[in-house]
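See structure below.
Heads up, one of the protein chains got dropped from this complex, but the rest are sitting where they should.
Which chain is which? They are A and B, in the order written, and residues in each are numbered from 1.
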Amino acid sequence: MGEEFNPSKPIYLQLVDRISWEIIKGERKTGEKLPSVREMAIQSGVNPNTVSRTYNELERMEIVETKRGQGTFVTEEKERLTQLREELKLNHIQNFIEEMKQMGFSSEDMIDGIRTYVTNEKENNA
Amino acid sequence: MITFENVSKKYLTKHALSDVNVKIPEGKIIGLVGSNGSGKSTLMKMIAGLVAPSEGSVTIDEEAVTRRTASKVAYLSELDTYYSFYSVKETVTFFASQFPDFDTEKAYEILEFMDVDKEQKVKHLSKGNRGRVKIALTLARDVPIILMDEPLSGLDPMVRDSIVKGLLSFIDLEKQTVIITTHEVTEIEPLLEMVIAIRNGKVLALEDVETIRERDGMRIVEWLKKKYQEEA
Partner (left out) sequence: MMNWSGLLRKEFRVTRTLLLGVMAFDLLVMVGFFLASARWEFPYLTTIIGGVLAVMHVFFLPLYLLISLNSEGRKLHLWLHNPQSGARLLGAKLLNGLLALLLSLGLIGVLALLAYSLETSEIVFPFDNLGLLVLYIFSIILAGAISMGVWLTFYWTFYQVLKTYFRRWALLLVLMLIGLVSWFGGWFSGTRLGEFVMDWGYVQFPSPLSMEVNQEVFEVSTSTVPFPIGSVIIDAIILVVIFFITCWLLDRKVEV
């Protein structure tokens, strides 16, 4: 059956995140047609009305466009997608920082930690 | 819209439903959840016109429900019953003869989708396949209201998966309302848009599933537990 969903967040927002993520990763290309509401519902095991809501939200965010009678497409506005990428980045950083703070790390600890981690990874790969 | 107004159902020693007031909106998949004997099945049968209220009224689009409301309602019973002398195909033909809105092509399409052999006698099918046949017979009807009482119970995960997929593929929420009772709430949670919680014959709440997630941060099961505790 469909994938697991986090119980504390509306499913339509989780689908918004998932589709945005797929677009950023390049799994869904600019201008590509998204599955119809019904197809998407079947693929993800989610109520069709929830999928509609997801598409509406994506449209409101200007990540997708609905063309009358043709379906829903990933936007061709590269700028918007770049912006989306930045937004997601910011989002992740925010989450990271919040959790680190809760664990009692200072900003310096975090930056140091990241630098060390990245350096180690480079050496390992080399 | 299905409306329950001050509906009670009394038997000699038992209250199956007491003073139920609920308006069930159209175009949604709605879960009816509650413990065993809470009145889920009675509520479903009332919408199908197979049980009459002792007090109050049940209406569909302001029209009182009777047995013959079957023309607007497709009802899938929790019981594993069928005409044992019929093959799957003959069962489809019989249903098509009884319900003018029955779409034979669609029934075959669903059966194919669920991989059921049409030539077999229904009584020779496995329980899982009989469950699938019941689903096909229900979903093949072009009716505004579809009631499914425990469509997943006693079926293995593979069958459940194909039933859920079938449900999503073959219903049309622009025209149809689906009400489902199930014990496997978590399994079909993403399918549900709304839930009705029922306990001891009383409807405790009618709520949007996404709202429950957003506001309470809960799954339906947890929310139901909370509702039960509040009531107790």
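We take it that a residue touches a chain if its C-beta (ideal position, glycine included) is under 8 Å from a C-beta of that chain, and two chains touch if they have at least 3 such contacts.
Just so it is clear, the structure is predicted and the values come from calculations on it, not from any experiment.
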item	value
Where the missing chain makes contact, among the chains that are shown	B
Touch with the omitted chain, as defined above, among B:K23, B:R67 or B:R215	B:R67
Touch criterion as defined above, residue of B:L32, B:L50, B:V88 or B:L125 at the omitted chain	B:L50
Contact residue for the chain not shown (choose from B:F4, B:Y75, B:F170 or B:W223)	B:Y75
Missing-chain contacts mapped onto subunit B	11-12, 45, 48, 50-52, 66-68, 70-71, 75, 77, 79, 81-83, 85-86, 93-94, 96-100
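By definition in this document, only the chains that are shown with their structure count from here on.
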item	value
Between subunit B and subunit A, distance of the C-alpha-averaged centres to the nearest whole Å	35
Complex contacts: residues of subunit A adjacent to subunit B	1-2, 5, 7-12, 38, 41-42, 44-50, 53
Residues of subunit B touching subunit A in the complex	27-29, 157, 160-161, 164-165, 168-169, 173, 187, 189-193, 209-210, 213-214, 217-219, 222
